[in-house]
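For this view, one protein chain was removed and the others were kept in their places.
The chains carry the letters A, B and C, assigned in the order they are written, with residues numbered from 1 in each.
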Amino acid sequence: MKKECVTMLLAGGAGTRLGALTKNLAKPAVPFGGRYRIIDFALSNCLHSRMHTVGVLTQYSPLILHKHIGVGKPWDLDQKEDGLTILSPYTVTNGGNWYLGTADSITKNINYIEQYDPEHLIVISGDHIYHMDYDKLLQHHKQKEAEATISVLEVPWEETSRFGILNTTDNLRIYDFEEKPVNAKSNLASMGIYVFNWKTLRNYLEEDAKSSTSSHDFGKDIIPTMLADNCRLFAYRFEGYWKDVGTIESYWEAHMDLLKEEQPFSLDSDSWRTYSHDSNLAPQLIEETATINRSLVNNGCIIAGKLDHSILFENVEVEKDSIINQSIIHPGARIGKNVELERVIVQENVTIPDHTKIIAQQDEEPIVLSHTVGQKDADAAISHTIQ
Amino acid sequence: MKKECVTMLLAGGAGTRLGALTKNLAKPAVPFGGRYRIIDFALSNCLHSRMHTVGVLTQYSPLILHKHIGVGKPWDLDQKEDGLTILSPYTVTNGGNWYLGTADSITKNINYIEQYDPEHLIVISGDHIYHMDYDKLLQHHKQKEAEATISVLEVPWEETSRFGILNTTDNLRIYDFEEKPVNAKSNLASMGIYVFNWKTLRNYLEEDAKSSTSSHDFGKDIIPTMLADNCRLFAYRFEGYWKDVGTIESYWEAHMDLLKEEQPFSLDSDSWRTYSHDSNLAPQLIEETATINRSLVNNGCIIAGKLDHSILFENVEVEKDSIINQSIIHPGARIGKNVELERVIVQENVTIPDHTKIIAQQDEEPIVLSHTVGQKDADAAISHTIQ
Amino acid sequence: MHTVMGLINLEHEHDFSNQLTGSRCGAAIPFGGRYRLIDFTLSNMAKSNINEVAIFTRSKYRSLLDHLGSGADWDLDRRQGGLFILPPDWNDPHDISQGDLKHFHNNQDYFERSSAEYVLVSGSQFITNTVYHDFFQHHLDTNADVTLLTTTYDELLPEHKQCMKACVDEDGTVYSVKQDSTCKHIFSGVYLIRKSLLLELVEECIANYKNHFFLDGVIANSDRLNIQAYNYQGDSSIINSVESYYRQNMALLDRQSYKQLFEKNNPVLTKVGNQAPTKYSESSIVNRSIVATGCVIDGQVENSVLFRGVHVSEGAVIKDSIIMQRCVIEPGAYLENVIIDKDVTITKDQVLKGAKEHPFIIAKREKV
Partner (left out) sequence: MHTVMGLINLEHEHDFSNQLTGSRCGAAIPFGGRYRLIDFTLSNMAKSNINEVAIFTRSKYRSLLDHLGSGADWDLDRRQGGLFILPPDWNDPHDISQGDLKHFHNNQDYFERSSAEYVLVSGSQFITNTVYHDFFQHHLDTNADVTLLTTTYDELLPEHKQCMKACVDEDGTVYSVKQDSTCKHIFSGVYLIRKSLLLELVEECIANYKNHFFLDGVIANSDRLNIQAYNYQGDSSIINSVESYYRQNMALLDRQSYKQLFEKNNPVLTKVGNQAPTKYSESSIVNRSIVATGCVIDGQVENSVLFRGVHVSEGAVIKDSIIMQRCVIEPGAYLENVIIDKDVTITKDQVLKGAKEHPFIIAKREKV
């Protein structure tokens, strides 16, 4: 059945800079915002943008990710005619092939795309926190009669050297692309979100696949080649919150953003709700001894201690006389009595025993606790603290 | 969430002996019986046996297979808490791994299984045509207090050399297993359907994974090792129709079985319905000039010619003065005027032009037509005929 | 079209008043071998990307509930939007509304919850296979308040008499709707209106004790509303009587009509049955017929429509008839010009014969 537009969601990244958070977990499956996983934002954007034909490309440690996505129910993608398809690597008669780069993962799924005979292909990544209407991007692409459109964001000039920077005419036509430039001529950074005319892209992918020197990447290979060929490449200016939570520090910061008085990003917008899996846990129970200041708390939590500028995912228990400060507690964690945590990320199902004190200093990276902390670990961790 | 039993459906086989039928298609996705694909029988068995937690292991050319299975709706497997999970090969921190053998594909998905903490694991294959209540097999396994149970079928003595043959005591305890024996001592053949105590199997899988000489196969490695260790292995006698449609000849035969007066296997049992994807095509239109003898015809067909002992999948058109005899016509095929086909399998969307005559002799393998037949091909094909 | 919500309003629809509608409303009558009348409208909506559809129904809606289920077969089982069958369960003690306004009043939350800007209203008796994109565009292009989907037929058939006719001036503006055969534009029952305007007119109607939203709220205001007609050119038919029902079933036996209604790239969606392919034996003789899956044919079938799971025994003859789901026709039975409802058994050697213009109807579950 023909579709005007197919969306490919890149969710195969290992996210190595997230360290312990992605040890056995694909980056898109990392918990975020008290009840979500990172990929929920991209999938919810698809729902709100009415992009109903979505291929999700997975490769690295996909078990939790697949289980979370399931049949796509939370995002109305469990439909018969289109809906969500998980595209993992597979073998063909002449052997098997892993996905080598972002472009390669699309090339290996040309058959999937061709069955919908689309005009346009949207490529997005499952790694970012943002609300975006992809349909507006698509309309912009069509209006400009572009062959490819790249969504861009204005970044502070001092940060341009961290991004792929696009130079455009006033008309937003791209004439130059610089990967991490030292002296940027523009502050428009690529968000890694593209629309392509499918037939055009298909040719470039097939050419790129033949090249032995290519890294088969959109930013490094496909876009530069298209530019060199003088293709009609346009930028689309996205305005709003967009965060790549690629490091422990930025992951922690993005959470603190959620707690600010003037929220740069809101989870509880009625018009742009973020959908996720729901575990059917009971509402949270706040006990007699609890104190809660500027925090987010999810279902199934039982709170008897003190929370301050913290985010608690579902099914967390905090016993009395404990203080959780500027911390992020993943689902199922148990915080004993008289515990003190500051700038700490506690991973899923970790237990913190009574009387533990773990504090990361303000100039340090937040501490990630991945295993149940025994007294020995707690002592070791204390070397990080200001005590 | 804990489940008593998890089912693993092996659907990664390339089915090379089916030639053109599996050129770009996993064997479980090959069309069967006028409206099904081979895997529908195993999936419908799961539904009727109330096996709701099913991992489907895919590897070879899975696009059509994945699309067909979709979210598992036809088999009530699109549930939140358990349901169907497609398990393709994936990468981990130290690189990627394809599935090497039947046992290896389970080993690589131990994490998937462990999340349900099951007592029992059922292993079935998506390659066979049969109706079976796996729950009865499971009950038998529990009643025998077995560590592993193998479903067996009585085969004619002269065919025992084609199968894995089990020798059992009167109590059905297995004391010997012979792969394709020349002088079989029993005619109980393994159907490749197993129940294991999961904890026991897990140990054997982990041991087997360490072996560099093992082919990581249930029949060749795991079962013999368990036997050698004197594990409690039992046979479960299955009675009923069971067909491995592994060759063009057996594929064709199994279809002819469906047309017999005394059907050995019925597709239209109300108590054991086979579920499949439905394309929402209109009921078939039988035209003025049609003659139909002992045939199966599906939705969306328009018949103006003559059908005799043939099976037509959906959306096939047969123009007038054509004769289709002992043939199988896959979805979307177009048969022109004055065509004569005998013992022919026409693949999906193939067009047979007017006045074509293709006949496979009774002692020949049925002819598979994979591409639209031009006059040249038709002439070539005629060399097969009795003309 | 994602800014459009659907409404299938069965309140003022003519009941066929015969055995076929004894326990089901007209919208639920089986048609064409595997469908029910409502499938055509519902499919057209679903395929036009209308993701939320409400159905106003007053009575005999049980078989509709059964047939439509969660809406999954139309891809309408959604968290956002979805299918809402709204039976009359009303408990507002201050409710003074009448007629179909009662539905609008008591289901106001359905309209308010949706973010759609427009409402596409339809009945169930206009049978065609289309998408509404052009219709919607016409509404936008003409800046209309309300657009009626109309059509014209070369030949005026009895079923067209009871249809409303739209009186249209040269530029396509509708100035009235009448029972007037001089007006060529037959109103299909399908119209498009802005949601806010609909809610406004509903309130006005209720305050003035009106009882028919379309006539009292829309047409009666044709002086102040811009009502446009969109003349639909596709193949269509109207089924609002046994006679038209029988004739339109028979019309499908023509390959051209069949292909037009059941366009393969644009199938009509219906409840999935999971029946096996139909089995023909040596003794079967079948000509010029539509046959659904799950049938077993050992007898003779000619110029007829067979629904799913019908069993025609050897020696039985069926001519010019419509046989619904799971009927069993025993050996030697002879049927001509009959309509047999679901689960009927026609016993051995029974002979039933109706007239083409007045087919003989057997109600469901009977044994004759």
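Just so we're on the same page, a contact is a pair of C-beta atoms (placed from the backbone, for glycine too) under 8 Å apart; a residue touches a chain by one contact, two chains touch by 3 or more.
Just so it is clear, the structure is predicted and the values come from calculations on it, not from any experiment.
Shown chains touched by the hidden chain across the complete assembly: A, B, C.
One of A:297, A:323, A:350 or A:367 touches the chain omitted from the figure, and that residue is A:297.
In the complete complex, the hidden chain is touched by one of C:8, C:50, C:72 or C:101, namely C:72.
In the complete complex, the residue from C:3, C:18 or C:59 that touches the missing chain is C:59.
Annotation for chain C: contacts to the undisplayed chain at residues 22-23, 59-62, 69-72, 77, 79, 82, 87, 89, 91-92, 272, 274. With the whole complex as reference, residues 33-35, 73-74, 267-268, 273-276, 278-300, 302, 307, 311-313, 315 of chain A touch the missing chain. Interface with the hidden chain, as seen from chain B, comprises residues 1-2, 47, 50, 73-74, 76, 79-81, 271, 275.
In the analysis below, only the chains that are shown with their structure count from here on.
In terms of Cα centroid distance from the overall Cα mean, chain B ranks first. Work out the mean CA point of chain A and of chain B, and you get 39 Å between them.
Annotation for chain C: residues touching 2 or more other chains are 72. Of all residues in chain A, those touching 2 or more other chains are 73, 80, listed in ascending order.
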